[in-house]
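Structure provided below as structure tokens; questions to follow.
Note that this complex is displayed minus one protein chain, with the remaining chains in position.
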Amino acid sequence: MKTRKTKAPARRTRGLKARAKRALRWWQQRGTEACAHCGHTYHYEMEYRCVDCDRGVCAVCAVVERETIHCPECV
Amino acid sequence: MAARAIWKAEVELGSTKVPVKMYSAVTDRNVRFRLLDPETLTPVSQRMVNPDSGREVETEKIERGYEVQPGLLVKLEEEELAQLEPKPSREIEIVAFVPDTEIDHRWYDRPYYLGPDGDQDAYFALADALKKEGREGLARWTMRGKRYVGALGTEGPYLVLITLRHLEEVVDASALPRPQSAAPTNAELKMAEQLVEMLRGSFEPQKYRDEYRERVMELIEAKRKGKVVPLKKARAKKADDASLEKLLAQSLKKAGAA
Partner (left out) sequence: MSATTRKPAKKRWAKKPSAPKSAATRKGPKRANGSAKRPATKARPAQRPAPERRPTEADEVRVRPFWSGTVTFGLVSIPVDLYPANRPRQAGLRMLSEEGTPLRREYHNPDSGGRIENTEVVRGYEIDKGEFVVLTDEELEAVEPERTRDISLDAFVDIDELDPMYFDRAYFLAPRENAGKAYRLLADVMENNDLAGIARFVMRSKEYLVAIMADGGILRAETMRFADEIRTPEEIGLPKPKKPRPADVTAMKKAIAKLASEQLPEEALQDEYLAELRRIAEAKRKRGQDVVEVEEPQDEEDVGVIDLMEALKKSMAAASGRGARKRA
């Protein structure tokens, strides 16, 4: 079963260059820290800390308002 | 600007209890990036997808499992997972008081300040006693369903609690092979020591500012205004063929002249 994809460029070659282009950046990788809310992992430098409970959450779960960060539970 | 306490608890040393409030001792000043859709520039959302069907699995239907060995998972039911949940409590239990040089700093993870919560006498007495005895408490507590271990110490007249890493989370250098190389000559050693001595000073943390983060904010401002910022590339470091001894001598000369 194919997944619905939204991708602009079609996959062209399988050569080294194309592979290199598709290589994941560090912040796209799985990483070592786990999000306290969703459990997904990310690299330390992409961590968001909730100002109220000080737990680390991932960039997707973090609720960002102005300059403060909250986790979904403390919002 | 008073901060909001993260948690309220009681430090428990045997039968003595000291009520405290916990505060984070660090503030994150990072420039925070969000993950965006490259075409619409909106923050992404995430879904858990079954790779076999390609379909999303709703949060309620997600099962949990533990990988007992690669390729072998054991599914765990709700009730079994509930068993793992530590009992909620408001106690910071002190297991032992060890000399404050005993716990290696490499196991220190994140620092928190403990402030008094009502009983200021007991609080400052504990901090004072700890300081005078030169000890740190090994503490255990449960916060928001997670178990923590930490070191209870002092910072001036106040109590601090630093979470500790698990034993295996720190790799000790003694477990690694020492990089082999030719031993430095006496002359090299002497010059290196001299050089280091010239660069020696006392540690002043206020001297160091995070300039990178400021520059990134400037870059963001520039891009926001629509300015095109030329990319600077690092100057390739040309390999210095000069001998180690010569480099040291030159460094000394330079440092002496400075």
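Note that the chains take the letters A and B in the order they are written out, and that residue 1 is the start of every chain.
Methods note: a residue touches a chain if its C-beta (ideal position, glycine included) is under 8 Å from a C-beta of that chain, and two chains touch if they have at least 3 such contacts.
Nothing here was measured: the structure is a model prediction, and the numbers come from that model.
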Hidden partner interface residues of chain A, rising order: 1-7, 14, 19, 21-34, 39-40, 43-45, 60, 64
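The criterion applied here is as follows: only the chains that are shown with their structure count from here on.
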Geometric centre distance via CA averages, chain B-chain A, whole Å: 20
Chain B to chain A touching residues, read off their complex: 4, 6-7, 24, 28, 30, 32-35, 38-39, 43-46, 49, 52-55, 110, 112, 144
Touching residues on chain A, where the partner in the complex is chain B: 1-4, 6, 8, 27, 38, 40, 45-46, 48-49, 51-55, 59-60, 62, 64, 69
